[in-house]
Structure formats: C-alpha cells, structure tokens
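Only a single protein chain was left out; the remaining protein chains are all shown in position.
Per-chain residue numbering starts at 1, and chain names A, B and C are given in the order in which the chains are listed.
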Amino acid sequence: MDKPNPLPRAGAMPSGAGDRITDVPGVSVGHCTLAEASSQTGVTVVVPHPGDLFMAKVPAAVTVLNGFGKSAGLVQVQELGVLETPIALTNTFSVGTVLAAQIRQAVAAHPEIGRDWATVNPLALECNDGYLNDIQAMVVTGEHYLAACRDAAEAVDQGAVGAGRGMSCFGLKGGIGTSSRRATLADLRTFTVGALVLANFGMPGALRIGGRPISRGSAQALADVAREGEKGSIIMVLATDAPLDSRQLRRLSVRTGAGLARTGSFFGHGSGDIALAFSTAYTVPQDPAAPMPAVAMVHESMLDPLFQAAAEATEQAILNGLWHAETVAGRDGHVRRCLRDWLDNVPGA
Amino acid sequence: MDKPNPLPRAGAMPSGAGDRITDVPGVSVGHCTLAEASSQTGVTVVVPHPGDLFMAKVPAAVTVLNGFGKSAGLVQVQELGVLETPIALTNTFSVGTVLAAQIRQAVAAHPEIGRDWATVNPLALECNDGYLNDIQAMVVTGEHYLAACRDAAEAVDQGAVGAGRGMSCFGLKGGIGTSSRRATLADLRTFTVGALVLANFGMPGALRIGGRPISRGSAQALADVAREGEKGSIIMVLATDAPLDSRQLRRLSVRTGAGLARTGSFFGHGSGDIALAFSTAYTVPQDPAAPMPAVAMVHESMLDPLFQAAAEATEQAILNGLWHAETVAGRDGHVRRCLRDWLDNVPGA
Amino acid sequence: MDKPNPLPRAGAMPSGAGDRITDVPGVSVGHCTLAEASSQTGVTVVVPHPGDLFMAKVPAAVTVLNGFGKSAGLVQVQELGVLETPIALTNTFSVGTVLAAQIRQAVAAHPEIGRDWATVNPLALECNDGYLNDIQAMVVTGEHYLAACRDAAEAVDQGAVGAGRGMSCFGLKGGIGTSSRRATLADLRTFTVGALVLANFGMPGALRIGGRPISRGSAQALADVAREGEKGSIIMVLATDAPLDSRQLRRLSVRTGAGLARTGSFFGHGSGDIALAFSTAYTVPQDPAAPMPAVAMVHESMLDPLFQAAAEATEQAILNGLWHAETVAGRDGHVRRCLRDWLDNVPGA
Partner (left out) sequence: MDKPNPLPRAGAMPSGAGDRITDVPGVSVGHCTLAEASSQTGVTVVVPHPGDLFMAKVPAAVTVLNGFGKSAGLVQVQELGVLETPIALTNTFSVGTVLAAQIRQAVAAHPEIGRDWATVNPLALECNDGYLNDIQAMVVTGEHYLAACRDAAEAVDQGAVGAGRGMSCFGLKGGIGTSSRRATLADLRTFTVGALVLANFGMPGALRIGGRPISRGSAQALADVAREGEKGSIIMVLATDAPLDSRQLRRLSVRTGAGLARTGSFFGHGSGDIALAFSTAYTVPQDPAAPMPAVAMVHESMLDPLFQAAAEATEQAILNGLWHAETVAGRDGHVRRCLRDWLDNVPGA
C-alpha cells in the first residue's frame, strides 16, 4: 500500500492501528479487480470473522438513508438482526451473479441448506460504475466473488480496487476507502469502530475536505468535466468490537449519514445511500441446541463515543478512498482523474 | 383451467368477472413451469400493464409482514414508490438469475440503461420450494423468465404452476392462487382489487377454510405427514384500478395480513410474508420532460371498501390456490397431496 | 367478577392460570372508571413490574398496524427499546392530561428527572369513546391516572371498566379484555404470553367468534343499529416472561395483527391499531454504573410458539372483553348493548 492520506483528518478521535476496518479484530477484506479495457469493475468482500459465518452469525443492522438502490439481502438483516455470509460489494448489474455465488458457497459448506435447514441469506450491495465500466457487459462471475473471498486479509487496498475499480466520487475517481476510530466510553472501556465504503456519489465540485469546500475554481472545473457523473451511490459498512445488539447497531449505522454529509453529500435523489453495521463482540448460533450468547450490551447512555466514531470513520473512509484512488480510463474513452492529480495540477485546487 | 372452487367463499364482497388479478384491466400473468423428476419449480410473472413499464412506471408499495426472506428489489420500491419491471416470482435460489434476466430484458429494450440513464430496478420475489424441488440444482435460467413473460395473458392458471410448482401450504400442495373483489366506495365509484399469491406457508393442520379450522382428525393427520414442512413463506401481490398513491398503496398492502391470518397463519418466524401492491390508474413517466400525472386520488376516508377487498381477495387467493393445486411428487420421493384429494379421502376432513 | 367466557376458545394453546395478562408474573392492571351521565370513560394502566420502572426499565417494542391514532410515547420506545412508566390507556382527548400526570408521578419519585437526569418518556395510548362518552368534556384528570395506578393488582376486571368504559366493538359494547397463552418452546421451556386490549374497533356485523361469522341476520341487525360506530381503534398490549430483546418483541407484537384479523377486523382506515409488547425476563438499568443484563435470549428459530400465543391471546382478549362487557348508556341517549344480551335476545344471533 501507499503513503497515508495527508489531507486534514476527519474529527478528533484517534484511529486504530491501521486506520482501517480491519482494526476491529477478526475482520478481513478481500478484492477481485477487473481492469481490462472497458471492463473496470470488480468485487470486494468484508468478512466479519474468520470462522463459519452461517453457523456463527454476527449481529447486524441496516439503515437505508436513500433507497434508490438495488442492494439485495437487506430485508432479512432488518428482520433477524444477523449476517450469515460475507458482505459482498459489486456493481449494480452483478448483484444477481454474486447472490448466486454466495448461495453456492454456503451450500458447498453446508449441504443441509435449502433441504433440512432453512435457506441462506446472501447479501450483495452495489453501486453503479457505468461511467467507467461497461456495466451492460455483466463480466463479473461467481469465480470473481470467490477470488475476493480468498483474498480476504487484514491489509486493505483502497481506491480503484475491487468493487471500487470503476466508481466515481464528486466527479473524481472514487472507490473503496476505509478508516477506523477508537472510542472510550464513560466506563473507560475502549472499542474500535471501523468503516469501509464503496464511494460512488457526490455532485461534482461539492466535495468538502476537513469540512471545508474545495476552492470555487476547483469546484467549477470539476463540475465542467464531470457533469454526467451524478448518478451515484454509497455503501457504508461499519464494524465494531463493542457489544451492541441489533437495535443499537441500527442506531450506530444511522450515524454514517453524519460523516457522509460532512464530505458534501446531501443524500442525493439518485444515490443509493445504504449503511450496514455489525458487531464482532459475540455470535449467534445457527444451531438451536447451541447456547445463546449471554452478553452485557453497552449501556445506552454510553453510546455517544461510538456514534461519534461512526460519523468520523465514515467521513475519513471516504476521504481515504479519494486519496488512494488512481486515475482510471474506461469505456468509450471515459476517464476519472484522481484527487491527487487534481490537487497537484488544478490551479487553486 | 378447471372448475371453480366450491369451498366457502372468503368474505362478503362480489368478485370480479374472473375472480382473478387480471380482472384489473391491463394486468396479465404468465408462467413457466419446470416439472421433471426432482426439478419441480418455475417462474411466474405479474405484468402491471401491456406497455413499456420502464418508460411508464406504475405506483407501488411494499409491506414486509415478516422479513425472513430473500426477495430483491424492494428497497427501491419503498423509496421511489414505483415499479418499472414485471413482478417476477420464483424459488429462493433463483432470485439472482431472474434479477440478471430482468436487467438484460430492460437493457435490450432501452440500451441507455446503465449508460446515459440510471439503472433499472429488477424485482424478484421468492419462496423456498426445497421440499419438492431440488433447489440446490438451481435449474431456473433467464430464458425461463422470458418464457413466463411471453406467456403473460389474462387467463391465470393456478396451483402447481410457474413459481408455484414446488410450493407447499399447510402441509398440502400450495402454489399460485388468485382472486378479486369489487369495492364500491362511498361516492359510488366501483373499483377492483385483485390478488395473486405464491403460497408456501402454514403450519400443517392449522388451515382454516371460510374461517373454520379443519377437523381435528384432519389437522392431526396433516401434522403427522408434513412435520417437515414449516419453513414457508408467502408473496402476495395486489393490483387495483383505484387511483391511489404509493402511501395509500402501502396501506392497502398491509391488509393482506388480515386475509392471510384468516387462513390460519400467525406470520410464522420462518415465513417471509411479503406484500406488494400497485395501481393501474395512472403511470409515472421515466422521461422528466413528459407530463406528470395530475390525478385525484381516492379520499382517505373512502378506503375501507378497498381495504376489505384486499383482505378478502388475499384470503380467497390462498384458498383458490389450494383448491386448484394438484398432487406433486418431487425430489427424494417427497409428495405433497392436494387439498381435493385430502378432502375426498381423509375421514373427517 | 363473573363467569368465564363460554364462547368457543381462540386457538389451541392452553391459557395461563387466570387467562389474563397478569399470568405473567409481576404484571398488574388497574382501572379508574368514570360512569356518570354523559361521562363514560376512564383510565387503565398496565404495570410491567412492581418495582421502580424508571430505574429498572423493561425491554419493549411497538407495531403500528394502522396509524390513525394519537397515542403518545411510541417514538422513544421504538428508538430505545424500553418502557420506563406504566402503560396508560385512556380516551383520545385525555392523552395530554395523562402524559402530564405520568411526568408528575415520575418526577415525584425522582426529582433529578429533567434536571440532572434526562426526562422521562410518558406513554399514553388511546381510543375514541366519543359515541357513549362526552369526549369534549375532557373530564379525565391526573388524579384518575394515579387512582388507576393505586388500583393495580393481579385481578383484572374486564369489559366496560377503566379506559374501556365508553368503548364500542363491532357495534356492541367493547372495552377492556385480557387473556393469556402458555407456549412451550422446542427446548421444552414454557413461557406465558399475556394480552390486554382496549377494544373499540370493528365494522358492525363483521364479528367472528371462533373464526365463524355471526349469523347473517344478526350481522344485519347490528349494522342497522350501529351504523355510526365505525370510527374505532384498538390498543393491544402483550406481556411475556420469555427473554426477548426489543427486536424480537417487535416481531412478537406484529402477531397481534393475526389475532385481530380473526375477530373480523381488516385494520380499517379509521382504526388506530397499535400494539406494544414487553418482556419481564430482565430489566435495563437507568443508572449507567449498574450492571447491564447478561441474558441469553430465546433462539430465533424457537419463537413460533410465542408468536402463535401472541395471536391467540390477542383474539381471545378481544372476545373476553366483548363477553364481559355490560350494556352502557351514555351521552345523548346513546346505548351500546352487550354481546351477552345480544346473543340471548336477537333471533338467530
């Protein structure tokens, strides 16, 4: 990986050791990147823990800030409050393929699924990378999803990788970003909140870095080159090692909206702004005969540092993703310049 | 098709001409049925109008009574309040395949989708037919979805057809059922509410016909043969020609729960009980330059006959589906007997 | 009180010892009944446990089946998942008075509320008793709320008492009803689900007893005398000693809809159909320094008996309320006859 982001930091809380979602112990991230000619796309997975997710589910929750999106698997998370597969991120038209691959993966591990047991809930979240990627070609296969799973590790490549390969953000090159924050509660316990985003949103020129709008000239220049780029979305994944139940995780996931807004988003009409939060503090067994967790959750009145961490980590993850992204050229000669180039080369940027 | 259902009718309101969802003018239904050896499954589509659904969307809304389900496409319907593809029903593991087929179908009609225009929101709703069908074989293809679309017509086959081929209901053969009711409002206008269900739910023996539990002996006998059958779900689609907006359609869709409960369901944990309602009274253009509809909706205080019709049509659709289903044998020698056989042959049934 | 309800029972599960919500240990119910001339109204409270509810909150959740209602306090229960006051039931126009009384009660016990501590969330649920009661007179006072609290006990009077004094149901005299069911889970533990309803809903003549519509003549006769009575609502309170978290309690509360539908409701437009569920299995401390509960919740796959119990107890509570209600005469000569009279005296009823 490359040098750390030198832009102003989001907020005041300390980061975890790597400023990435994998600072939450047990979480890993993998990518499969497709970058050939007009195919600029891929798959990214966030794996909540290294064990068997179907047998040891993690508590989870969802917030749909703006539902102009085609992500699949959210209904069951909302009802049952657990995840039972890796979280897959990909382009809009590949959701079906990835769902099928997740089912096959789960059935391979547990042939009882769909026979003696209930079915598995695959979870595929998406943004539309159609500006750089020939999304109609539907080149993502189930094997790409499996490759991303095999790639899962603590290290997290950012920017134009995996599902982020073809994404755009504020008229610049977007994609995968990650960050983390450490939150110390009133009872002095410290937990980590990590964020990973698939950033593909933002009105060109509306970007704010460290809360400040970019220069007027820079904003205008971006708006001029990227007028077509307003059909975005963002997927925001939060992980924490704090013991929270699904209701509390939903509350945590709402706070992604604060981080998102601070980068310049107003939750645009066409942007599927969707957040998913999970906790690694305990797992919920598939087997009804296994003991259920008996865990003391965080007292509600102590949640504020975690909420603040969720907002800051989300904002930082977006900025990190912009910082690490490289310029990408894709279908029909479309190009998205990266933020670093832009800052170096645009007068006043 | 076969003879009408002689069981006691659900409720007191009159049916439309055909007692089917297609009594709402413009609505059509198509099936593609797979019935070979251990593959007992298929696809059913409900097409809201014969025109171009992407260009002329229909107002719609969703109720998730119980979210243990993998239906995809609901998030965007909840946000934007419109449908823009046929409503596809299939088995749980075929959702991804059908989503991809719906995308290809829409792109074939409108190559601008995912390029100059936003993407399309495919909509695939599901139940788990794994008792009769080898669901792990994932035999449904995109072509089967297209075949169901080509089959769409005013006539509606019921029972063990299309997506209903492998479904079970109260320990008996379930599947596709449909019905309609005519509702006269206080201002004396009359509208139709049609229901189509994919019925795959119900604790064996809990069935109520015309509100009455089936006989104790019959219930016990069903429970004995079908103990494994409690992992169901139901998809309930409502169509109406009443001018309702998305908020009102959501209210209408909640009333499916009343019809469902009267057949004996208590919205079981493992049952993805999901309702979708749409109106054919007007359409919403994709093209921002096209005129938006200026339609007087039904006055809120007049909705009760429509709500009652939604409850009655849903209950009747379930009973009609049970009545029309034939006995099906599927994977591993599993058999679901049909209600008609049962009533004829079980002492006291 | 009077003899048990001889009507057909709702469902198949056994009742608790008293067939009432107070079969859940620790729960108590109190009434204050106003029955003078045109003032036919009152207050009923359900008290989750005998201790200090503000300091030891109970996990809770809400379902709004139909939100045509003025109940107050629901927003915070939905967010925080706890109750911290008794649940107060009263008439629509007395909600404000009861809220103020609940605040005064809590502040009297804890003068820190609204100063050093956060404020308290009062919870007042309502139906409109304006047919029998001169609701515009707004005769309920804070003292009436306190009297209901003092009256709280294990015994539960039903029918035309407390908040139920002026309520109507299916064109007959409605009011307070209660019931309970015992549910044995797959792991063989047995829990109680208790229901208490404030029943003020139902289209005259649509009543179903034991699932069966009442006779056509009886229904017509009811519709004739009670044509003005369709502006109802129902509040449904569920208590259980099963260890459920707020998310699971929300799921439980949805199942009241199945019980309600089986009595003949289709969740009418004008009916505020609202359910609230709480668990007594553990409490959540106000004091952040107090230990949080570390309780193993019920495994999700074992919830079905509890769900069935919620549906059956709700249906039974409605029928019990109808059975126990006495005929009441109120404002402007309005009379609601009770079900017992009706069944005795109407030919064919």
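The rule we apply is simple: a contact is a pair of C-beta atoms (placed from the backbone, for glycine too) under 8 Å apart; a residue touches a chain by one contact, two chains touch by 3 or more.
Just so you know, these numbers come straight off a predicted model, no measurement behind them.
**Student:** Which of these, A:222, A:275 or A:311, touches the one chain of the complex that we don't see?
**Tutor:** Final answer for the missing-chain contact: A:311.
**Student:** Taking the full complex into account, find the residue in C:37, C:118 or C:335 that is in contact with the omitted chain.
**Tutor:** C:118
**Student:** Which candidate, A:105, A:265, A:286 or A:320, sits in contact with the chain we can't see?
**Tutor:** A:265
**Student:** So one chain is hidden, and I want to know which residue out of A:5, A:66 or A:158 touches that hidden chain in the complete assembly.
**Tutor:** From the options A:5, A:66 or A:158, the contact with the absent chain belongs to A:66.
**Student:** Which listed residue, A:48, A:69 or A:257, touches the chain dropped from view?
**Tutor:** With A:48, A:69 or A:257 as choices, the missing chain is touched by A:257.
**Student:** Identify the residues of chain A touching the omitted chain, counting contacts across the whole complex.
**Tutor:** Answer for chain A: residues 65-66, 203, 208, 211-213, 230, 251, 254-255, 257-262, 265-270, 300-301, 303-304, 307-308, 310-312 touch the chain left out.
**Student:** Suppose we count only contacts with the excluded chain; which residues of chain B make the list?
**Tutor:** Counting only chain B, the missing chain is touched by 79-81, 186-187, 245-247, 251, 284-285, 288-289, 291-302.
**Student:** When the complex is taken as a whole, what residues of chain C touch the one chain not shown?
**Tutor:** These residues of chain C touch the chain that is not shown: 64, 66-76, 78-80, 92-93, 95-100, 103-104, 107, 111, 113-115, 118-119, 121-122, 128, 130, 135-136, 138, 231, 270, 272, 274.
Note that in this section only the chains that are shown with their structure count from here on.
**Student:** Tell me the rotation angle, 0 to 180 degrees, that brings the C-alpha atoms of chain B onto chain C, to the nearest 5.
**Tutor:** A turn of 180 degrees brings the C-alpha atoms of chain B onto chain C.
**Student:** Would you mind working out whether chain A and chain B touch using mostly the same residue numbers, over half shared, or mostly different ones?
**Tutor:** same
**Student:** Which chain has the mean of its C-alpha atoms lying nearest to the mean of all protein C-alpha atoms shown?
**Tutor:** Closest chain centre to the overall C-alpha centroid: B.
**Student:** Taking the mean of the CA coordinates per chain, how far is chain A from chain C in Å?
**Tutor:** The separation of the two C-alpha centroids amounts to 43 Å.
**Student:** At what distance in angstrom does the C-alpha mean of chain B lie from that of chain A?
**Tutor:** Inter-chain centre distance comes to 34 Å.
**Student:** For chain B, write out the residues touching at least two other chains, lowest number first.
**Tutor:** Within chain B, residues 66, 270 contact more than one other chain.
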